[in-house]
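Handing you a structure now.
A single protein chain has been omitted from the complex, and every remaining protein chain is retained in its original position.
The first chain written gets the first letter, and so on, giving A, B and C; residue counts start at 1 in each chain.
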Amino acid sequence: MVSFESDYTTGAHPAILRALEQTNLESMPGYGKDLYCRRAKEKIRKAVGMEDAEVFFLAGGTQTNAVVISTMLADYEGVLAAETGHVSTHEAGAIEYTGHEVLTIPQKDGKMEPEDLRRYLQSFFADENHAQMTFPGMVYLSYPTEYGTLYTKQELTEISHICREYDLPLFLDGARLGYGLMSRSADLTLPELAALCDVFSIGGTKVGALCGEAVVFTRGNMPKNFMTSVKKRGALLAKGRLLGIQFDALFTDDLYFSISAHAIEMAERLKEIFASRKIPMYLDSPTNQQFVILENRQMEALRDKIAFSFWEALDQDHTVVRFASSWSTTEADLAALREALG
Amino acid sequence: MVSFESDYTTGAHPAILRALEQTNLESMPGYGKDLYCRRAKEKIRKAVGMEDAEVFFLAGGTQTNAVVISTMLADYEGVLAAETGHVSTHEAGAIEYTGHEVLTIPQKDGKMEPEDLRRYLQSFFADENHAQMTFPGMVYLSYPTEYGTLYTKQELTEISHICREYDLPLFLDGARLGYGLMSRSADLTLPELAALCDVFSIGGTKVGALCGEAVVFTRGNMPKNFMTSVKKRGALLAKGRLLGIQFDALFTDDLYFSISAHAIEMAERLKEIFASRKIPMYLDSPTNQQFVILENRQMEALRDKIAFSFWEALDQDHTVVRFASSWSTTEADLAALREALG
Amino acid sequence: MVSFESDYTTGAHPAILRALEQTNLESMPGYGKDLYCRRAKEKIRKAVGMEDAEVFFLAGGTQTNAVVISTMLADYEGVLAAETGHVSTHEAGAIEYTGHEVLTIPQKDGKMEPEDLRRYLQSFFADENHAQMTFPGMVYLSYPTEYGTLYTKQELTEISHICREYDLPLFLDGARLGYGLMSRSADLTLPELAALCDVFSIGGTKVGALCGEAVVFTRGNMPKNFMTSVKKRGALLAKGRLLGIQFDALFTDDLYFSISAHAIEMAERLKEIFASRKIPMYLDSPTNQQFVILENRQMEALRDKIAFSFWEALDQDHTVVRFASSWSTTEADLAALREALG
Partner (left out) sequence: MVSFESDYTTGAHPAILRALEQTNLESMPGYGKDLYCRRAKEKIRKAVGMEDAEVFFLAGGTQTNAVVISTMLADYEGVLAAETGHVSTHEAGAIEYTGHEVLTIPQKDGKMEPEDLRRYLQSFFADENHAQMTFPGMVYLSYPTEYGTLYTKQELTEISHICREYDLPLFLDGARLGYGLMSRSADLTLPELAALCDVFSIGGTKVGALCGEAVVFTRGNMPKNFMTSVKKRGALLAKGRLLGIQFDALFTDDLYFSISAHAIEMAERLKEIFASRKIPMYLDSPTNQQFVILENRQMEALRDKIAFSFWEALDQDHTVVRFASSWSTTEADLAALREALG
């Protein structure tokens, strides 16, 4: 069945599989000390525009969030996130498992507003009893957000300033980073984004890799003995090459960006299809995830022909569902959707 | 450089890469709900000889140990392991990170002796203050052990009986399981081994896969909502297919066993080479890891030509080093070693 | 300075000190195995009207919440609490420190409404992706709430029914239990309350003891080897007698209830004083904590003469502050307040 269920329903971009094959018999040290990890890090540093950035590869998105947050927070601190942030909702308590609280800020279209962040911080430190509460220790944003929306450069800059004012590292979860940067609405580049963050991830799993996320520490702030902390969390792959080779391929000839641009193009076409069918969007997403409102009967009928994701019940008769495009979405997929919608 | 450094220095067995390629464009649900995960589980159940076994795929060995142990122990329990057990020493505190203690039992050639286990348990429950101490809640064995040695069927049976007597699940870490079962010294089959355990892992990473371990729960004892607990530990891959496809290939046409048998054959040849050079073995390992004693000068000279692993300093002038074979070890590798040894 | 800052600003009720003195030279086993712990448990079982209730003494309120919640939740579960619940806000992340998430429900006057609880549960299990989220595993209520308000018998019964329907234990935090039960508005007795809960605490610290909370498990559901789990959390006192003797005194001649009734009487008088001064109440609290709205200048002036607690900034010119009565509040204290208010 044609699927728009998510951006992780197919395997890897062919260039990645090719790279795995070509290097398969090369003998390399384990645990990320191989040539391809080194090369991939070098290429990422270049793409990010930071010679001194430190890069570490992990296998999955929730793992990345938990490892980064728990190694960067002090004991008495929690992480601030929008109430719809991935760490707040869809990680089965992975942050809490590390002993840290997720402190939530209201959201608007999936985003934390700078003013709400500032209000939280002001009110926390103004509270005479704040020593009895979890200290805010880091700000977590996702770009794009869980609703496919994007922070503007202006918004990100304001949040970054607030973070520096309060001495909080800013962590940007880029599980779908490419789709954000390649969006027609994006008003910042990767180096600009990197300069505003203290640490961010570059998602591979959802952008053409079999698995893998690159964590970029932008200010010489990779936690000491980070590899040991990663091992302690069961997150260190013996064959680190699996991640290095994939990211080396993704950052060769701008593959990461061309994959993302293709998915954005397909997502724009999805929007046109829904508009042509008068199917309302739940919100205006400029990235590869499109949230539409279906009547429940319409949803059930469509389900037999096309795979998509349940998002949430809107009311008794309507459901919000998600359609995602990816590197592997084709014209034929779009045609199948068109036909299924009648 | 020719490498015997470990069994994870090369990529994946070609049949695995082929399978990844052939299935690459198939659209599948995420998180291990795909066809290949299902098929691989079915094949493993068959190989294990247990129709009702529950199988779950994880990415790495330390992760597997931490997930299994922490989800099966009660709050007040720790895991019993030989003092050289992987969980006792080389996992950077991954078990402790989950809030549980590793309780150690003396070792002999890397193995826990049944009598020592029994003594520990007797003495624990005889202690009038045992409520102030961590309860033994599980027994962890590795097969082969960290020293390449193997429990005999007799030993494993005795340990299994003690576990049942004390109502402790027996967990066998099979990170290198194939090399154990295919050893010339092995006196039990996979179904026999499975029947003696409550849970065990079938290592993929070190036996020809890019990554991946299969956890087998043998008695309907997979922890409830296990997938959520896995997610909570950041150990759930979005593209679960990566693991399913690999294990499907490994358990097709006995690939897992033929890979292992090849490595064992190569290890026997390694032994012959060392014997012919009068290089003493540190201990008698019947599996794919061979531990030899090198004079330090000899070690330094060899290092320029052949890669191998430091194990431990024996005395001021000698070092124990490890040579490991794998699916990818070739006649040419052996020849290179022979030449390097002069 | 006369203080209404909290209900823990003075020492212990004289009867408690007397009991400590009278038993001081008696030799007793440690860790709660002494005669007074046994006697206190017996008396609590009687007061609660449950012959089989299991009782355990701990030192403090946050400790009690963390121990109870973390030993009763399954690995994949979190605790549901009102967003103003003590565990949600003022315990510095103590629940998260145990690896579990606090899942929040909207509040009204500090209370969780049964309908909101039901909605949360329905929507959780209706979500097709709920395996990626923390399962609700327990319901936490405080009685009285953090705002001094009380659940009615009707509300508590409804919540209890929902809990049973979903097989969730109901945990009632009774850090100030006596003040709830002795409130003029309370419409349930201790045995009635106990019957509706699976586990609840009887606060000592804030009701006349030096320290100490009694945890009551109402259905043979005290976690196995609970004492070891308590020890593991550093919460087991060597001189367990300190808790046993205090609770024995508190449950002799209804001291717990007479202490509470006195504080309620004093709180009603506080209300009268504020009403006579036209100082508005922030909300209508029927227990020993009274929340009033002061103009900031008025607040600063009063602060020099009387101690009370900052609660939260209401607007630029007004602050919500708390006045608490306790076993030790006297007529003279009230007179001092009256005079200070002018």
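Just so we're on the same page, a residue touches a chain if its C-beta (ideal position, glycine included) is under 8 Å from a C-beta of that chain, and two chains touch if they have at least 3 such contacts.
Model, not experiment: these values are computed from the prediction.
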{"item": "Hidden partner chain, touching residue among A:13, A:86 or A:231", "value": "A:231"}
{"item": "Of B:14, B:29 or B:93, the one touching the omitted chain in the full complex", "value": "B:93"}
{"item": "Residue among C:30, C:191 or C:280 that touches the chain left out of view", "value": "C:30"}
{"item": "Touching the absent chain when the full complex is considered, from C:66, C:138 or C:320", "value": "C:66"}
{"item": "Hidden partner interface residues of chain C, rising order", "value": "1-3, 5-6, 8-12, 14, 17, 20-21, 23-30, 59-67, 91-94, 97, 205-206, 210-211, 228-229, 231-239, 241-242, 307, 328"}
{"item": "Positions on chain B contacted by the hidden chain, ascending", "value": "76, 78, 89-93, 95-102, 123, 126-129, 131-134, 310, 312-313"}
{"item": "Hidden partner chain, residues of chain A it touches", "value": "31, 70-71, 74-76, 99, 131-135, 223-225, 227-229, 231-232"}
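By our rule, only the chains that are shown with their structure count from here on.
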{"item": "Rounded Å distance between chain A and chain C, as computed from the means of their C-alpha atoms", "value": "41"}
{"item": "Centre distance in Å when chain B and chain C are each reduced to the mean of their C-alpha atoms", "value": "49"}
{"item": "Where chain A touches two or more other chains, by residue", "value": "91-93, 97"}
